[in-house]
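Showing just some of the chains, left in place.
We call the chains A and B, going by the order they appear; numbering starts again at 1 in every chain.
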Amino acid sequence: MKDKATIKQMIEELKTLKTDNMYLNDFFHTWKESDDEIAAVFQVAEVLRALRENNISTKVFDSGLGISVFRDNSTRTRFSFASACNLLGLEVQDLDEKTSQIAHGETVRETANMISFMADVIGIRDDMYIGKGHTYMKTVAEAVQDGYDDGVLEQRPTLVNLQCDIDHPTQSMADMLHVINHFGGVENLKGKKVAMTWAYSPSYGKPLSVPQGIIGLFTRFGMDVVLAHPEGYNVMADVEEVAAENAKKSGGSYKRVDSMAEAFKDADIVYPKSWAPFAVMEERTKIVEQGDQEALKALEKRCLANNAKFKDWTCTEDLMKTTKDGKALYMHCLPADITGLSCKEGEVEASVFDRYLVPLYKEASYKPYIIAAMIFLAKFQNPSAKLEELLEAAVKRIK
Amino acid sequence: MKDKATIKQMIEELKTLKTDNMYLNDFFHTWKESDDEIAAVFQVAEVLRALRENNISTKVFDSGLGISVFRDNSTRTRFSFASACNLLGLEVQDLDEKTSQIAHGETVRETANMISFMADVIGIRDDMYIGKGHTYMKTVAEAVQDGYDDGVLEQRPTLVNLQCDIDHPTQSMADMLHVINHFGGVENLKGKKVAMTWAYSPSYGKPLSVPQGIIGLFTRFGMDVVLAHPEGYNVMADVEEVAAENAKKSGGSYKRVDSMAEAFKDADIVYPKSWAPFAVMEERTKIVEQGDQEALKALEKRCLANNAKFKDWTCTEDLMKTTKDGKALYMHCLPADITGLSCKEGEVEASVFDRYLVPLYKEASYKPYIIAAMIFLAKFQNPSAKLEELLEAAVKRIK
């Protein structure tokens, strides 16, 4: 547990980061944020965590709502968002909109305003349809901006992307903070090899936003990021471009290979995880729009058959032995498809998964703080001053 | 944004209103409340809003539950209720009672007590069955009164009608507060013409409580209220009587016509909205009680066919031109059936709706404050003193 002097020091470090542009703004994709802004999210997350560990309240809202919109099932992200809101003093209200997956723009605008009269933050997960999730979030963000400008809303709720079709920033940043802590600081990451690789799963249609989020963020830290997948399982070209550019700037590298073995070789970090090819997700989105159930079934059948060709893309003990000292950090966003446990053949061998249980849970434990930090930075123009206030006041969380 | 001196002045005005009878009481129908009580709800709503705009906390409950019971789908009212509770410091717990639509009296009494051990307010929406909604609310109110008298409940939760078969007071009062602000004060309403008119919609069975709520409340302000609908689409006779009486007292007028054009002519305010005839709603209630699915379908078919005869009852640009200076305030409780947008033919032309988007959203924005004001007046015997305390303490909502 960090003591108060350490926390004070962390807040001092935060002061050196420029975060003005985050104030009253939204969080969509990590690559839209500057290095300072990314660093600030990590720093605020760590300070909030340290305060809580010291039983110091971080309730900066006396009242106010955090609205969650989950257009896909979710337990982990739902609880992370609820935890983040509660940590800051916001009460969660869930908008349950089973209907109108692809709703008309005007309707989205109306709904966005109707739920926002007392909302300080809106968290949205909409990851299943290519070209839809991010667009929806932008529409909501614009609607509440208009609502605020027009005097309909007293405050403009901040939008936090809890996973869209393009990026999953709360996941990739929780993952990265785990990596930073695991390797003892951001300064130790240069030259580390990261293998973000596709893995076999008996389901299809898993979103692309996790691998995209990882290559879009991890390339910013001077690491050698390798994306591996079978032929045809491409991610969005735009995001690969972001990754390549990041790598160039940060002094790392980014490359794509078609072999899991090659990716794992000497890797410091491995992230084996299934996803659906971008082209398939595009096709799927069109079919869903047309409401063609037959075509959807046919697509699923075809994809599963194709997946089955790559059952050897699985994280085995043997593969793990080929990583750096045989001890690469195994990562996953959870839940994983574990061979012989949650499915017959899956992404990872049970013994590998088991050995990494505690690090995996720690990885997940950062998410609530990452979300809280994103909200915090959007709501306080001078975040370090506010954190200092909290530290000084030292109101007990449990009295 | 109102400054503190203005808020102080508003609180002074509140002191002149007699609200003793609201203390520890319920809110069922606007016409059960005195003029002072209605004015007090508006005044408290405005003060709460002004305090929040000044980032001043209005959290008067340290803990306590607000129970919501929605016997019909709802997004807007659900979020308004949640917002109101949160604004005052109550946590919302939703009673999800899909079953027992028309439950036995004793069971209602039991449930009402079981959910109320720590409830300060119960908000109920039950609007679909004639003769049921209000009756249900009265049963709940009596049950918790008995529970309190018998020493079962430590406090007696206040009941707020979030829409029943007869009235929709949180809607009509939000609408009215919008009108007051639009016309620059209640003193400017005398002689204004209001057209509450039926409009075509491709759905049937929309509740009567909105038009009834409007004619039951708007007639109290010296306005000329016209209710227009095709033959057979009558509202409850009792409520028309209330409207007529109100009009007489307030120096306004109330009349019913069978032409949308006549209603719109020179109107200052138009409220075109679909509803089902009272007689149909009565028939429907009986059929639902008997659980006769065939009869229900037949009724729906018959009603839709009848509705279709009146597709010309729609709010067009041409009709809008006939209103006062062609600029009547267009109102709707939302969501509206918009021609060419949310349906092929509906209540209003898209261009009309679009032009009034911002006023429509503002209209809706009053509802959380109206609900909060109703709760506030039921919980504090001296509401102005309590509001003064909040203003003086000036605890920040966002710290």
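In the analysis below, a residue touches a chain if its C-beta (ideal position, glycine included) is under 8 Å from a C-beta of that chain, and two chains touch if they have at least 3 such contacts.
This one's a predicted model, so the numbers in the text were calculated from it and none came from an experiment.
In this structure file the full complex is assembled from 3 copies of one chain, 2 of which are shown.
In this section, only the chains that are shown with their structure count from here on.
One copy, chain A, sits rotated relative to the other, chain B; on C-alpha atoms the angle is 120 degrees to the nearest 5. If each chain is reduced to the centroid of its CA atoms, chain A and chain B end up 41 Å from each other. In the complex of the two chains, the chain B residues touching chain A come out as 49, 52-53, 57-59, 75-76, 79-80, 82-83, 86-87, 89, 91-92, 334-335, 338, 341-342, 357-358, 361-362, 364-365, 367-368, 395-399. Contact residues on chain A toward chain B in their complex (touch as defined above): 59-65, 91, 93, 95, 97, 104, 106-107, 109-111, 113-115, 117-118, 120, 147, 150-154, 379, 386, 389.
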